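Only a single protein chain was left out; the remaining protein chains are all shown in position.
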Amino acid sequence: MQVSPEPTTAGAARENLARRFKHIRDATVALTEGLEPEDLVIQSMPDASPTKWHLAHTTWFFETFILTAHAPGYDVFDPTFGYLFNSYYEAVGARHPRAERGLLSRPTTRRIIDYRAHVDAAATMWLERASDNAFAAARDVFVLGLHHEQQHQELIVTDLKHALARHPEMPVYRTDVARPSAAAAPLTWSEHEGGVREIGHDGAGFAFDNEGPRHKAYVAPFRIANRLVTCGEYAAFIDDDGYRRPEFWHSEGWAAVQARGWTAPLYWRGRDIITLSGARARDAAEPVCHVSWYEASAFAKWAKARLPTEAEWEVAAGDVPVAGNLLDAGHWHPVPAASAAARQIYGDVWEWTASPYVPYPGFREPPGAIGEYNGKFMASQMVLRGGSCATPEGHIRPTYRNFFYPDARWQFSGIRLASDL
Amino acid sequence: MQVSPEPTTAGAARENLARRFKHIRDATVALTEGLEPEDLVIQSMPDASPTKWHLAHTTWFFETFILTAHAPGYDVFDPTFGYLFNSYYEAVGARHPRAERGLLSRPTTRRIIDYRAHVDAAATMWLERASDNAFAAARDVFVLGLHHEQQHQELIVTDLKHALARHPEMPVYRTDVARPSAAAAPLTWSEHEGGVREIGHDGAGFAFDNEGPRHKAYVAPFRIANRLVTCGEYAAFIDDDGYRRPEFWHSEGWAAVQARGWTAPLYWRGRDIITLSGARARDAAEPVCHVSWYEASAFAKWAKARLPTEAEWEVAAGDVPVAGNLLDAGHWHPVPAASAAARQIYGDVWEWTASPYVPYPGFREPPGAIGEYNGKFMASQMVLRGGSCATPEGHIRPTYRNFFYPDARWQFSGIRLASDL
Amino acid sequence: MQVSPEPTTAGAARENLARRFKHIRDATVALTEGLEPEDLVIQSMPDASPTKWHLAHTTWFFETFILTAHAPGYDVFDPTFGYLFNSYYEAVGARHPRAERGLLSRPTTRRIIDYRAHVDAAATMWLERASDNAFAAARDVFVLGLHHEQQHQELIVTDLKHALARHPEMPVYRTDVARPSAAAAPLTWSEHEGGVREIGHDGAGFAFDNEGPRHKAYVAPFRIANRLVTCGEYAAFIDDDGYRRPEFWHSEGWAAVQARGWTAPLYWRGRDIITLSGARARDAAEPVCHVSWYEASAFAKWAKARLPTEAEWEVAAGDVPVAGNLLDAGHWHPVPAASAAARQIYGDVWEWTASPYVPYPGFREPPGAIGEYNGKFMASQMVLRGGSCATPEGHIRPTYRNFFYPDARWQFSGIRLASDL
Partner (left out) sequence: MQVSPEPTTAGAARENLARRFKHIRDATVALTEGLEPEDLVIQSMPDASPTKWHLAHTTWFFETFILTAHAPGYDVFDPTFGYLFNSYYEAVGARHPRAERGLLSRPTTRRIIDYRAHVDAAATMWLERASDNAFAAARDVFVLGLHHEQQHQELIVTDLKHALARHPEMPVYRTDVARPSAAAAPLTWSEHEGGVREIGHDGAGFAFDNEGPRHKAYVAPFRIANRLVTCGEYAAFIDDDGYRRPEFWHSEGWAAVQARGWTAPLYWRGRDIITLSGARARDAAEPVCHVSWYEASAFAKWAKARLPTEAEWEVAAGDVPVAGNLLDAGHWHPVPAASAAARQIYGDVWEWTASPYVPYPGFREPPGAIGEYNGKFMASQMVLRGGSCATPEGHIRPTYRNFFYPDARWQFSGIRLASDL
């Protein structure tokens, strides 16, 4: 994580941080509105976590890495929570097995809300009163905690979607949803010359450690699609026996298709699609989502194209403003490109790239438990770029590297095409 | 199920049934006192079910087999519940997979309580107003529903115990527990001559279908212990390397010991034992419980004895009054035999027998869905007798045949020794 | 194992035993005629063993329990064989995991044949020269070794059948097969009164330990079919949606049908059947075989009958001569009942009974490793009676109790119907 000093006075920096802290912490709890206590307990698969676990884990992060580490005299809210709500930090100690988070009825949501209040108050007080030295030492981790919390906001949304979709009645999560409709803009391409390019984060402003260092990469000439692949286009792939023709698939992807009986993206049901606002007819113009990397790759091969590398994606994103159908837009689902100009770079769906998730040249993990944040996952996963309709505003950047296993489908993951020039 | 007419007027029979119905239905809900909504959702293994599922399933039984079948004009509370809360009646239609009951956040407990109220009102009204013909046709099934509900009361207790014990903090379920202490009475034996005996239910009063018909069996001379095996005795078996010496075990039991790493009964933790009132020091005098049939058999072989057959058990039970440490005693755990006279025939622990669960000679399943109640499980399971500290009063009889797989340990299952004479 | 003294002089007993020893040992090797070394290596499932393992294991039995134990100065052929060829005798020491027998390329068949010759010579010499005391001490175990070898002869046949059937080309094992054809005799029934009967082995002549002691059992009145169920009758069950109607099945059997996709007996392929002489058209008149206990039970329920208990079977077998379509008949497959008089009690197929495999009253395991022979398997298995077309002559008796898990299908297992009277 490279964080440059922000251009403010120390006091303003603290106030600014306190404001963001309150905003982000409140936004997390707001995601539980309309849900029942029972909804917050269940874990629908090992990859997903109960909502109340997310509520507690993000709180544990601030308690552990700020308050316990940097706030002398802070009283831990409940000493058993360290074991329960550590996600994967081996350096911090033993932890509850991930696949068994759904077996934890206690602490209840009510008690976790108390936990949040306790930590919020202490963290806010710390922001006010910490010595300059303490503040300077912990500020980057505090900011990291905010971005960490936003990551979990997205997971709350996708994990809830998965859990509710396992229920035979598919309960509705959000009813207050605006749903723009439009025809799909025609698919056009941007061409890019080859050459040595610089990619990765340059250290100005927050970024996760895995986004840097900024470095040179040789990028061969390529072209890239100006919008996302739509459900209509993906349906044509299916209609052309896409899931029955091994020639489009990686061997491993083909094995997944056979073993799991995939015949369409996750959440497709006949002509319908399950959304966070319930099942409804699929719109041919809306971006396809909830596909695995295997499916994205097979579709691209069928379309006589390929997925972009992450360097290509970042070059193509260039200085497009960071805006789009993000969580705050309130659509809770990808929406059709309003016009040919709307390139859908940010928001709507995470875009699978052709790039495995590996360290950039010169990458070094930060010391201590925080060093476990990203580096240890750099094996067997693929990079996704651009954020989705479940990504909170302020949480996405041109250099942001998301990563999931190639068989993952429960994120809002979709497809942008590219090809050699 | 053989049910004889009870010796009352028709009106008194209805009133009596209404009283029992209210008593039993209320007792089920009372088991959730002190628990949080979150506790009622979780499913700790495929064999166990969430408490709120038990609350709903027992209600579905009355709705389906009484109200829908016999109450003209009855409005089903929620048509989706049939799919969700059918346990295993193939004849009634498709059902939610058992292992996924813990993924159902909805209906919430609150709504299930409404469901119970709806069905209770309708069933009570039906008891009052049904025609004599309708009442006669459905009465036996109504009574079956009461016994079915009591079975699930016991499962609520054992399933909760299992779920809470999976939590690293092992939350306490019951705090208001009287715990008698006593030395273990000396182990003595009753001797029984051989000969043709009659066992099984004779049709007077309620019994499950699998308890009859009453039939002749040749029983060879045997002796049987006058009390249950204690924790102290079982600890001696462990100390004598019981779990490390294959000569005591069935081949299949030995494989289970290896594969699952068993070294003691379920819920033993060092010198402590997990009870429904939390972890506490084990009492050498209390009956051992939460052992599998494999462990019961291995212990018996170590002790140069064997388990009794169910015929032997029933002969030995003879006309001992049906009383003991049942659920209503409020101990929530087996207790030491107060004296040599206390034979612990009923209550404390279900006693594993040497008898596989097979139909009695002449057994016939009742027609229709109710016929699925017991017969289809007559494969690969072992019979247990006598009820436990989680069995509701009025729910146990000399002829009652409980059955579980030989590796099951989450019931209050224990050991009584027998041997050839 | 109860073995009574045979009515001969000591010398004649030794000679007789030597003759039987040679005959049985040679018969084992004769089963490999026409096979390639490669055929003898493979293990098609954990329940089955490679042929060469059977060749070695039966030899190890004599080496371990006769020569090492009773022949002073005997040189073990290869000290590594103890680990490799112990099947399940915990008391004899560690052993190679059963499921990995197919990974053992060495010793080769050639070396195992040498091993057999070495042990055969030593055992023959021991029979001649052992002191009377040694002979008396070991004779029963020697006889047990012969019966043990015959058991493995049957397993060689059924395991080979399974392995060859896994091959897409289904290689033929036996070509020299006489195949009688006949219409199925009409199904008739014998009726038997109820009462106390004696069943089990009385100790005269050889029997396995599990066949005794002879004991009293109360048998209710019953009737039993005079021939086996045929393929034609079983096909009618299938045509009547037998594999799609849960009402005929035990819950556990129904789960097996779903999980394994069973739609017919093992080795049925459309209208054909795989036999040891290759695939050929199925004969409606031939006894159905290679069904599990679940299928046998479901068929019986569909046919409004049930399986006989083992006591009923033994009563019905009465003093029928022990003869029929056994291995030595050379059919290598069940054959139609030649006439109504041919009751098919012995040979053709092992007949599943309704009886779980439990110890008889008064059963005691012999001391030492030999005690592991039968008793430790008395859990979760079902008894079969009567021998099959793969059972060697001289190896079947009225009291013989074979046992397999209820889902086993690779033995020649079939169905005889019974019902209450």
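All chains are identified by letter, namely A, B and C, in their written order; residue positions are counted from 1 within each chain.
Note that in this section a residue touches a chain if its C-beta (ideal position, glycine included) is under 8 Å from a C-beta of that chain, and two chains touch if they have at least 3 such contacts.
Just so you know, these numbers come straight off a predicted model, no measurement behind them.
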item	value
Partner chains on view for the chain not depicted	A, C
Listed residues A:A220, A:V320 or A:A340, member touching the removed chain	A:A220
Contact partner of the left-out chain, one of C:L31, C:L146 or C:A163	C:A163
Residue among A:F85, A:Y115, A:Y234 or A:W249 that touches the chain left out of view	A:W249
Absent-chain interface as seen on chain C, which is shown	36-42, 44, 52, 80, 83-84, 96, 100, 102-106, 108-110, 163-164, 166-169, 171
Sites on chain A contacted by the missing partner chain, in the whole complex	88, 90-91, 194, 196, 215-218, 220, 246-247, 249-254, 293-294, 297, 354-356, 358-359, 361-362, 376-380, 406, 420
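Here, only the chains that are shown with their structure count from here on.
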item	value
Most widely separated chain from chain C, with each centre as the mean of CA atoms	A
Gap in Å, rounded to a whole number, between the CA centres of chain B and chain A	47
Distance from the mean Cα position of chain C to that of chain B, given in whole angstrom	38
For chain C, residues that touch 2 or more chains besides their own	none
